[in-house]
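Apart from one protein chain that is not included, each protein chain of the complex appears where it belongs.
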């Protein structure tokens, strides 16, 4: 009965500061000996797009427009005081200066530590994204029921 | 000791995309054999208002103004890129086109599946709302302590 504690994070937000928080909690939870799964959905999918910057992914006009507006990992806004994207860059500067891991470093570290990364099937479908549009760290595209099944004994955090 | 797993969702947000996420998780959790309770508070109460569109519910000028500005289920904004309400309509279109359940369908499905719906007593009080202002799916208006008591063995998600 020494099953590892489990933590599942639904990463719904695509805000730079919240994604940093999600990854910080994920890596911190790995460091404290938990099994961690991250389930990226909706805005959170921006973090995982291979093609960075604004792109016209998607299979019709609507999903293309959304994907373009959402941008990618390098254009994530802050949840507050975004100032047209200047603030995330300032914050990244502050983080580097203070030797705090930045987002690309956190993403790499999480995968290296064994955090499991899933992308939400339904959100991918709505946005017209395919798994090959996402970075290799994504282990699978799964439905919410599959995710919840695997998270049966996990604490679930929604970010 | 085969007690059903429980999931409780505090639905604080009234953003269209987040409410969709809340209901998707709720119905997904029912499908994976959990007992699910949703506790709607503050902005989330918009989802449950009987009278849709903007309305002047409330018992004084302040709560009437707030209720008017909050609108109802049909005027929920997106948490990002709302563009004055155009985006939620676009998204609804994208969801219909992709045969994904829309919000009214999700709400109906959740109640049909047995998801328990509570409204937060304190928020109702602040906003001057009464239970008869809310849809019939609301099982009860309860305080946060009652909700937490019932959620003693539940995982709690805040959306």
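So that you can tell them apart, the chains are marked A and B in the order they are listed, and the count of residues begins at 1 in each.
The rule we apply is simple: a residue touches a chain if its C-beta (ideal position, glycine included) is under 8 Å from a C-beta of that chain, and two chains touch if they have at least 3 such contacts.
Just so it is clear, the model here is predicted, and its values are computed rather than measured.
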Option touching the unshown chain, where A:43, A:118 or A:158 are the choices: A:158
Residue touching the undisplayed chain, where the options are B:70, B:94 or B:107: B:70
Touching residues on chain B - with respect to the absent chain: 10, 12, 14-15, 41-43, 60, 62-63, 65-66, 69-70, 77, 122, 125-126, 143-145, 147-149, 152, 154-158
Touching residues (missing chain, whole complex) on chain A: 5, 7, 17-18, 21, 24-25, 28-29, 31-32, 34, 79-81, 90-91, 93-95, 97-98, 100, 155, 157-159
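Basically, only the chains that are shown with their structure count from here on.
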Centre distance in Å when chain A and chain B are each reduced to the mean of their C-alpha atoms: 24
